[in-house]
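Let me give you the structure first, and then I'll get to my questions.
Every protein chain except one is present and positioned as in the full complex.
After this line comes chain A, so read on.
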Amino acid sequence: MTRPGTQDKNSPKQRAKDRIIAPVSRDLNRAGWLAVLAGMLWPVQAAVIAWTISGWVAGTQDLGGTILAAALFAALGGLRAILDHRSGAFLFRAADKTVARERAAILRREARRPAGTGSASIAALTVQKVPVLQPWITRYHVAMVRVSVLPVLFLLLSFSLSWVVGLTLLVAGPLIPVFMALVGMAAEDASRKQMVEIGAMNNMLLDQLSAMTDIRLLGATDRAAKDFETRAEGLRERTMAVLRIAFLSSTVLELFAALGVAMVAVFVGFTLLGEVTFGSWGTPLTVGEGIFLLLIAPEFFQPLRDLATAWHDRAAGYAVVEELDALDRAERAELVGHGERAAPLDGVFHLRSTGAVASLPGRQIRLPDLSLDAGETLALTGPSGAGKSTALAAIAGLVPLASGRIEVCGQPLGADTADAWRARIAMIPQRVHFPDIALCDWLSPQGADPGPALDMAEATGIVAPLPDGLKTRLGETGGGISGGEARRLMVARAILAGGDLILADEPTADLDDVTADRVIAALLRLNADGHTVIVATHDPRLAKAMGRRVEVGA
């Protein structure tokens, strides 16, 4: 139970503050006080102006005095601008530190210990959403500091001259926090609605763009565009209905500010004319005091208005923190070792697994007992989901063991041996991914000549027709090469990696017979070359081509 008026220690908002604001609170406080200092200069500037104009009215101010006052006003304005500039520097630094920290945490974790969240959504979180924290950090906090000091100061100054003006502001002022709560909620709602609207429109766009081949082939372009227009129109109407109300409540805030200025002006005017005789302390209000009050009134409301506009920055920031928190809590696959480059493990090649149980997020999988010497070929078979791929991953140290042991070259596979062991392995994964780099760099990051390996994998003919040959960037959609071609390129990549042990996960899945035969032949050539080969497969022909066969999950 939360007591009213106190923030629960574990409330999402409190946690968001602890995570994002607390580490940079020093910078934020400095920035806040610089901004307050800048705000405090305004009454001085106002006093200079009030002195000048009242001098004009009294006929005591000559042109020299006016020029002096103008210079003073401009100089103070410049000083204010410099203070704001410095304050902005602290704020940016705070935001930049935060973005750097949150990004580094994601970059150092998501590939090492993946959580099963899609790579595209991790990329979006890292690149697009983390910077959304910046407006929250740079605007909201400083607005909060200003709002807690400046209105009070201006109120006291107003009261010292006229209790009616002071009272006007005092009544309008506290009313504003009340409205703020309403407006804040409405603004939050409105901005969220608008974000949802734009998000929905973008999802529609994504959906249709990714079905564009089908749409074009069906001759449905016009219809799809019209359909999009109709749905966008519906979204627009619904959003506008919400915005009409949301803007109304933020208009109330502006109304108070505008009316505050108008009431001060009218009251001061009537007092100066002598038509109103109450409201000041003993001596009647002078022109200078009137001008001063007029200049103070809008600035009394300004911090409140700034805070209102910063409100939705905070809401957007909270949403990002929630996503970051959720990602922190996600269950993760662990890695054995560090994934760093290491000298290949010493010793005669041998692989033995006894009683090994792989530990995956949320479940454990019993792995088959194996013993394998150099130059052997082995097929792991069994129904889908039995743990064939997991067995390969465990052998490569990509998945930790809950119990049992895997011995490699006579040593237990563990954190201190995994990197060196992996230096002796090459793997052909089931899923292809071509990063956005030239094909030759993908085949061999060390820059080895890919020619012989491509020949061995029967992949030379794949490279030849590509637009830039080995310099082609295939990109994430594979640049138009077929599944079988991609598989053969992966075999070539494994050959170039040059490990003693080749692990291949379903290397012939989804391939026609001719292509599957080519891949099998390439694997056998690798074996003849002295490599040990383990495949996970349910292709009976590939299983038969291997020297031994072990049923997983039996």
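By our rule, a contact is a pair of C-beta atoms (placed from the backbone, for glycine too) under 8 Å apart; a residue touches a chain by one contact, two chains touch by 3 or more; residues count from 1.
As a working rule, contacts and distances are computed from a predicted model.
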Per UniProt record, name of the chain withheld from view ["Peptidoglycan D,D-transpeptidase MrdA", "ATP-binding cassette, subfamily C, CydC", "Carbon-monoxide dehydrogenase large subunit" or "C-type cytochrome"]: "ATP-binding cassette, subfamily C, CydC"
Of A:22, A:44, A:81 or A:374, the residue in touch with the unshown chain: A:81
Residue of A:347, A:435 or A:547 touching the missing chain in the full complex: A:435
Among A:240, A:326 or A:374, residue touching the chain not depicted: A:240
Absent-chain contact - pick from A:153, A:232, A:402 or A:543: A:232
